[in-house]
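A single protein chain has been removed from this complex, and every other one stays in its place.
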Amino acid sequence: MMIHNRDQAVFEAGIKLGALYHQWVGTPVSRRSAASIESAIEQAVILQPCVEEITVRLDRNLMTENIFGYSELSGLMFNAEIVTRVGFTYCRARLAPHDGYPLMQIMECHEIPSLSHH
Amino acid sequence: MMIHNRDQAVFEAGIKLGALYHQWVGTPVSRRSAASIESAIEQAVILQPCVEEITVRLDRNLMTENIFGYSELSGLMFNAEIVTRVGFTYCRARLAPHDGYPLMQIMECHEIPSLSHH
Amino acid sequence: MMIHNRDQAVFEAGIKLGALYHQWVGTPVSRRSAASIESAIEQAVILQPCVEEITVRLDRNLMTENIFGYSELSGLMFNAEIVTRVGFTYCRARLAPHDGYPLMQIMECHEIPSLSHH
Partner (left out) sequence: MMIHNRDQAVFEAGIKLGALYHQWVGTPVSRRSAASIESAIEQAVILQPCVEEITVRLDRNLMTENIFGYSELSGLMFNAEIVTRVGFTYCRARLAPHDGYPLMQIMECHEIPSLSHH
């Protein structure tokens, strides 16, 4: 059975979200350092194949301080949105809290019609 | 635009492969301990939503010893195959070396025809 | 200034505890799979230089199920104890919850007197 561009775009979006979650969960973080982590994640993800756009925003409200005055990056802090592209098909997906779970979801897939060739 | 079961099954397969890669890369490993890592990865992945099957085999031939007599889990050591299911649609995907790169690939998607209702 | 065996043993204990924490935090886990993670961690840590003993016990009581029926390895689940040795000096250290923080602590350092040579 054929694998279509749409399958591939969706697959790549899944890979990147799964990867970023497990690469960065556990990192020491605070409200002041959060921007540096966001930037590092974005710059790491954009390097990978098929990624068109990536934005990562970490929820500062969840960064409650432990007894040493910092916090640890947890799954529920992530708000990430990614756009992948394979051929003319795009997939937009995100990672965001949903019912207390850091949910990864496909938001939309769409195909840009190829130019006609007369 | 609608998200189909097939999209979802493919997405979940991507998530799991991306996650396992970045969770375990860097782990100290040797030929003798490799089986314990394989088992831990399989038992962790099977817990996650939509996973029907997961097998992980780490390439012992790449486990060359450093000056302290062990190795470190690297991307190219992975041979993993996963089957995800959403509704009646299955996706089989894998992570394996390809041209010196630890490639994640969709192997097939297929749908089990629903039972007819006469 | 000289670095003594005691310094080295203490340093190695710190390295291993810091490493295991950040390698495994975030792993999907459940009460049924916990033993496989414990075993994989122990078998990975024992490979590393200067490690004499390592035991890891993950707190099942903290493994509350998310909406998909599993949990995620968090810092407070760890109860780990390690013994490192450099020359005739041993260091015993542990990682365990303390006031809601996953604290790493040196428990004791002791030196085995060398055999006398008459």
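Order of writing sets the chain letters: A, B and C. Residues in each chain are counted from 1.
Here, a contact is a pair of C-beta atoms (placed from the backbone, for glycine too) under 8 Å apart; a residue touches a chain by one contact, two chains touch by 3 or more.
If you're wondering where the values come from, they're calculated on a predicted model, not measured in any experiment.
Contact with the chain that does not appear here is found for just one residue of C:12, C:42 or C:72, C:12. Checked against the full complex, the candidates B:25, B:80 or B:109 give a single residue touching the omitted chain, namely B:25. When you scan A:23, A:74 or A:89 for touch with the missing chain, the hit is A:23.
One chain of the complex is left out; on subunit B, the residues touching it are 21-22, 25-26, 66-68, 72, 75, 99-101. Panel shows subunit C; residues 1, 3, 6-8, 10-23, 93, 104, 106, 108-110 of it touch the chain omitted from the view.
Mapped onto subunit A, contacts with the missing chain fall at residues 23, 26-30, 32-33, 36-37, 39-40, 43-49, 68-70.
Just so it is clear, only the chains that are shown with their structure count from here on.
Separation between the centroids of subunit A and subunit B, computed from CA atoms only, is 19 Å.
Between the CA-based centres of subunit A and subunit C the separation comes to 32 Å, rounded to the whole angstrom. Shown for subunit B are the residues that touch two or more other chains, namely 23.
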